[in-house]
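One structure is given below, encoded as structure tokens.
Just one protein chain is left out here, and the rest sit where they should.
Coming up: chain A.
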Amino acid sequence: MAKYKYGFFMPEDNVFKAKRGLDESVVRIISNIKKEPEWMLDNRLAAYQKFLKMKMPSWGADLSGIDFANIFYYVKASQKTEKNWNDVPADIKTTYDRLGIPEAEKEYLGGVKAQYESEVVYGSLMKRFSDLGIIFCGMDEALEKYPKLVKEYFGTLIPMGDNKFAALNTAVWSGGSFIYVPKNVKVDMPLQAYFRINSANMGQFERTLMIIDEGAFVHYVEGCSAPVYSESSIHSAVVEIFVKKGARCRYTTIQNWSTNVYNLVTKRAKVETDGVMEWIDGNLGSKITMKYPSVVLVGQRAHGEILSVAVAGRGQHQDAGGKCIHLAPDTTSRIISKSISMKRGRASYRGMIMMAPGAKNARSKVVCDALILDKKSRSDTYPVNKINESEVTLEHEATVSKIGEEQIFYLMSRGFTDHEAEAMIINGFIEPIVKELPMEYSVELNRLINLQMEGSVG
């Protein structure tokens, strides 16, 4: 058993654990255990072949530390996979305490409890959703219960050969959410992954598929702002979202993986006429994150919006951003990215705007702001703007700077300490994005950034 950074071991009482490393037999075993239909197994095997052939992406963050042979690709947990609370790293526990997270949730987040004991609270909510005709379940369950729907959409937006990690996910995926919102149904409260109680939702290779039918609206919230301890060093999810005519989908992610995790995620949404897709993406944790939520605007007047916050601290490289592909007339998009680098961390914005021939009157605006808190940290901006239609408008602007001394001075002259002043300025800096988050998330996000900043240069 390899020892992980925090001294964790895989618990020995798992129902099933695939061997370390990846080969065809592991892929077959995963499919077999889940009793999947033939087409899914074929799909997995084809994706595995693609994964072998594809090269590691070399254009972004340094991924040379990933050891594919040393990873467990599938662990099916039993009910008794509880670890000892005493084994949870002290710094993570301290953070939970200071965030004021309830005891039950703490244990869940720390991986002590395999399940969140939420049946009583969320059972009634699930009923409300199903009364509206909403399907909200795990991907495995969806494949069993709604095979036609899954087969129709699965992998059509992010094909297995899209990139090496999409291929890996397609080969070994397990867990993730499936959501179908029927025509004209507007869900008035956010769907959150942890409503779903009977499946582990924070897997390594989650696969999420959402279909938002005409005129419907949904807000989906994934992850949580409190640190999530993961034993595995790789998290590679794929999220496909279909936004039909006139529908709107908002997808909020706050990622705070422990700093041993490579977080390599492919997220894409296809938006039809008059549809709206909004990605709100917060990256706080992980060792390396490469994640560029994308919006493909295929219908007239479709709108895409990406709001991204990245905080890179010690040993971290956050390579995040967004992509908007304009394929139809009158489509609009907006990307706002805010990043903070500190303690030798590196934050990069990487994004793309593409306007195809015929996308007349398309408009796009990209704004990237970055703060560097100390002189050892680094910030980059790598935008690509391809304009292949002349009747369009594109605006792009980016600024990198430190916190203004006069701002700090002003606040200190009003009686705040330098640390308080810095924290206030940073909260103000990310405010345009934080205000879009559900309330409990925005409060936690601000507190977390303040915690991370402790000990950084004032």
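Note that in this section a residue touches a chain if its C-beta (ideal position, glycine included) is under 8 Å from a C-beta of that chain, and two chains touch if they have at least 3 such contacts; residues count from 1.
The definition used in the following text is that contacts and distances are computed from a predicted model.
The subunit not displayed here is recorded in UniProt as "SUF system FeS cluster assembly SufBD core domain-containing protein", chosen from "tRNA N6-adenosine threonylcarbamoyltransferase", "Na+/proline symporter", "Multisubunit sodium/proton antiporter, MrpD subunit" or "SUF system FeS cluster assembly SufBD core domain-containing protein". Looking at A:238, A:277, A:324 or A:392, the residue that reaches the missing chain in the full complex is A:392.
The hidden chain makes contact, of the residues A:265, A:372, A:411 or A:453, with A:372. Touch with the chain omitted from the figure is made, among A:161, A:383 or A:438, by A:383. Those residues of chain A that touch the chain absent from the view are 357, 370, 372-388, 390-402.
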